[in-house]
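There's a structure below that I have some questions on.
For this depiction, one protein chain was excluded, whereas all remaining protein chains were kept in their positions.
Per-chain residue numbering starts at 1, and chain names A and B are given in the order in which the chains are listed.
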Amino acid sequence: MKPFGYVRAASVEEATEAFAAHPGARYLGGGTNLVDLMKLGVERPAVLVDVSRLPLDAVEELDDGSLRVGAAVRNSDLAAHPLVRDRYPALSQALLAGASGQLRNAATTGGNLLQRTRCPYFQDPAKPCNKRQPGQGCGAREGVHRDHAVLGHSEQCIATHPSDMAVALAALDARVELFDEEGARSVPAAEFHRLPGDRPERDTMIRPGELITSVVLPAATAGLPSAYRKARDRASYAFALASVAVVLRVADGRVAHAGIAFGALAHRPWRATRAEEALVGGPATPDAFAHAVGLELAAAQPLRDNGYKVPLARNIAVDVLTRLASAAAS
Amino acid sequence: MAGTGTAPGATHSALGAPAERIEGRLKVTGGARYAAEHPLPGRAQAWPVPATVARGRVTAVDAADALRIPGVLAVLTHENAPRLAEPDDRTLFVLQDASVPHRGWFVALVVAETLESARAAAAAVRVDYAVDEHDVTLTPDHPDAYEPETVNGDFPGRREIGGPDGAPAAVRVDVGYEVTPLHNHPMEPHASTAHWDDGELTVYSSSQGGNTVRDTLASMFETSAEHITVVSAHVGGGFGSKGTPRPDVVLAVLAARATGRPVTVSLPRRYLPAVVGHRAPTLHRVRLGAGRDGRLVSLAHEVTTYTSHVKEFVEQAAVSARVMYGAPHHFTTHHVVRLDVPSPSWMRAPGEAPGMYALESAMDELAAELGMDPVELRAVNDPDREPDSGKPFSSRHLVDCLREGARRFGWSGRDPRPGARAEGPLLLGTGVAAATYPVLVSPSTAEAEARPDGTFAVRVNATDIGTGARTVLAQVAADALGVALERVRIEVGCTTLPAAPLAGGSSGTSSWGWAVHDACARLAERLAEHGGTPPAAGVTARADTAGRADAESDYARHAFGAHFAEAAVDTVTGEVRVRRLLGVYAAGRILNARTARSQFVGGMTMGLGMALTETSTLDPAFGDFTESDLASYHVPAHADVPDVEAHWIDESDPHVNPMGSKGIGEIGIVGTAAAIGNAVHHATGVRFRELPLTPDKVLRGLGG
């Protein structure tokens, strides 16, 4: 880790100004991934702009019934927030399925979205990685890739995004609010992360220096039945092999709304729009769920050693859909 | 016969009592100091630089950038590090030549004022290599495989009774099993702090045996052992990986010599997999033939494994078959191939853990073929004498363990049909497996002193790696002296104390305890000569068990155990969770019920990890282990471990040592993986023959 400067910002404007003023700056939130990567030599910031104490630490209900979550809200506080637990159970469950109690106490909402892949080739500067160093090649594609992507990967990169929280946000139609000197904007959470294509070094669509200020959970999905399920190698404190967040509204035995997103299958939370389209208006039955999920996963292109992810993702998605549907029916 | 707590005849005796750990208060208050926690004045920190090629040679080291970093004191490489005498264990011969025998081998060491400078400078050292072709892939028919004469533990590699082709059998099992590489990963990374002062060397080292560290350093640094003191007061686990000196201590002493400063080397977690040993992968072929009555007529266990080009270490995975079951045709053999891999070494129950996984899984397959209860199959094959040596057992209560375990576990109501129990999407099953571990013991010295204040000082260079050695040795002393435990002051963990062997091979308590027992018994006699009251100068007695502890025994001496497991297999995800784990052991006299239970449970927990979560993958292209950290190498977490039960048979064995104890540190892992694997078969009807049973494999086995 090379020495770096440190600036603590008191406001969003001050943060973006400080970022702009210091070449090689990085924003520091909870630090749980950034400091880890700095120790590994993967991240080498010249200056850290500390945004963890910005007044972005509140969860507030807006007039339109949506919920704004400040970017500095810690993962544990977000998971425990009564409005989140009551209205967006998939989000609370996803957060609690991730990391450990200690890490959730430190990690922020914004930082969680911007965490980097845990691909072991990315984490080892002595190995080739197009994400870390464009043009270097990918060690994982022919290497050890049991944990890697089956959907939307490219010749350049087969990494997955490790977040649980982001998967729930994608399924819940959340939006990510951003700010920089050009102003504020908002993007759908499901479109915040990118597929690798030939620019695998870019995880998201955020602009350099742009700051996540908040995440907005819409009124439209508030209170809808939702759930998150994660499969992993050990019972806790492990990244997903596959995960799914589902938001499902059933009316008169038919699917009125479906939001489905997969985790650990792709370079971004994988919003299963094909499955959703197939489901909406149709019967809420296990067969229909299996058919729709199958349509989505037909696009999968497993690598040599990760083909298991396709049936695994199918199974957990059908399971959660079926559970939510039967809860709605009873 | 079964007991769970106090030993028989323990009245007036400190032995067997569940005494609280003597160092316990220090550990729960943060006061126990480990090897990297000795802030000597002027201490510097060192950070090693691992090789980034799988095989080759260092052609150039450019340390200029590193040396420009403020606070950097030195960059040691093979070009400038002090010269060492060549050790027997070449994994310690660091920074002495340009060769790179495997990826992760240390090629430089940065010494700096702070951890931050040392880390940054290590990243700034530029190393050029000449790269050679490498091969890290173990295959069952590797062309370079050979049959070693001996395997770890000095056992013969091959043993053969009867003809090689077996005998006619009513039922046969011919199956292959695979155990992937595993890593010890003690919670305290390997660390040493070294300080030279006018030719006197003091080393705080995270080691399972300070005397070996001292002797190794004396020979490598060509000084006399009297000038070296090695302190290992508290050691944060080892599980075999600290059994002998590891590169950290050599590097610390080198750096301290080169810089004239006290130096701490605390190995980064990610570097451990390559340099402190691991359990080598093993490929097993097990062939069993039995009559309809279940009696084995043939047993063949063939093991293929690897070792490194640095040293030969052969995991003795076929050896436990020589102890467990007899057959007129009995064949056990090992093959090993030298690859460009990190050097394997001891990991808890080397040999037994993977060997018994394969053998006890195959026994379960045989029981299924026979339609026989797996407990009964083991009972009918329980031999009167050790099959390989023909010696009588000093004690063998395996069948008692199986029966007692079956009773406690509720085995008798079990429906043997696989796949018969379901709970929603979960399939439930139960499994059993036997365990064995040899009684090992080495000569030790010890000293006991009666002091005028009525206390007794007992000194032995034992190492407490978490076993509770201090406590149990104080109990042995109190028992031999016939005094209350509170009057005994035990001193361990320093080479200025009477020399003693390492904490390894489950032999520590037997070896040290024997010497402590003898010293205290002698002291009691001396004290009696003084009318029971020590003179002002105190009275001291010493003991040395050489010639007795290492004497050949007429008996085959082993501990035995039985493991029972209940597993739930999620058919949605392929996730396997253990619901119950129960072990019953026949391990001689249990000297401290509290710490013994913790050791048994700890071994079973590591066995659970071996069964379900732990694996290391050798990357064929890069030559290192992909799972290099604790996020990817899945040591079981709290949530993986149910309420684990350990019980024991009160076993009296007069042929082991004066305490009647056998080792207990390793047997807990031995049968656990097989019991869990057998439970998973019972749950699903599918035989999974490659560990660990992670969702990818299980889901594939269940047909997606």
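Some points to look at:
Just so we're on the same page, contacts are C-beta pairs under 8 Å (C-beta built on N, C-alpha and C of every residue); 3 or more make two chains touch, one makes a residue touch a chain.
Criterion: contacts and distances are computed from a predicted model.
One chain of the complex is hidden; its UniProt record names it "2Fe-2S iron-sulfur cluster binding domain-containing protein", one of "Cytochrome b", "2Fe-2S iron-sulfur cluster binding domain-containing protein", "Secreted protein" or "Branched-chain amino acid ABC transporter permease". Within the set B:Pro101, B:Gly157, B:Pro186 or B:Gly677, the residue that contacts the chain not displayed is B:Pro186. In the complete assembly, the contact with the undisplayed chain comes from B:Leu115, out of B:Leu115, B:Ala170, B:Val380 or B:Ala457.
Among A:Ala10, A:Ala46, A:Ala251 or A:Ala299, only A:Ala46 touches the chain that is left out of the view. Only one residue from A:Val35, A:Val187 or A:Ala256 touches the chain missing from this view: A:Val35. Within the complete assembly, A:Arg207 is the residue of A:Arg185, A:Arg207 or A:Arg304 that touches the hidden chain.
Touch with the hidden chain on the side of chain B covers residues 20-21, 23-34, 36-37, 39, 114-116, 120, 184-189, 234-237, 239, 266, 268-269, 465-468, 594-595, 597-599, 601-606, 629-631, 635-639, 641-644. Mapped onto chain A, the interface with the missing chain covers residues 1, 3-8, 17, 19-23, 25-29, 31-32, 34-36, 38-40, 46-48, 50-52, 56, 71-72, 76, 79-82, 85-86, 89, 92-93, 96-97, 99-103, 105-106, 108-111, 114, 181, 201-204, 206-212, 227, 235-237.
In this section, only the chains that are shown with their structure count from here on.
Measuring from the averaged C-alpha position of chain A to that of chain B gives a distance of 40 Å.
Within the complex formed with chain A, the residues of chain B that make contact are 52, 116, 119-120, 123, 425, 572-575, 577, 612-613, 617, 619-622, 626-628, 631-632, 634, 636-640, 694-697, 699-700, 704.
Put simply, chain A touches chain B in their complex at residues 1-3, 39, 41, 118, 120, 124, 126-127, 139, 142-144, 146, 231-239, 241, 306, 308, 311-312, 315-316, 319.
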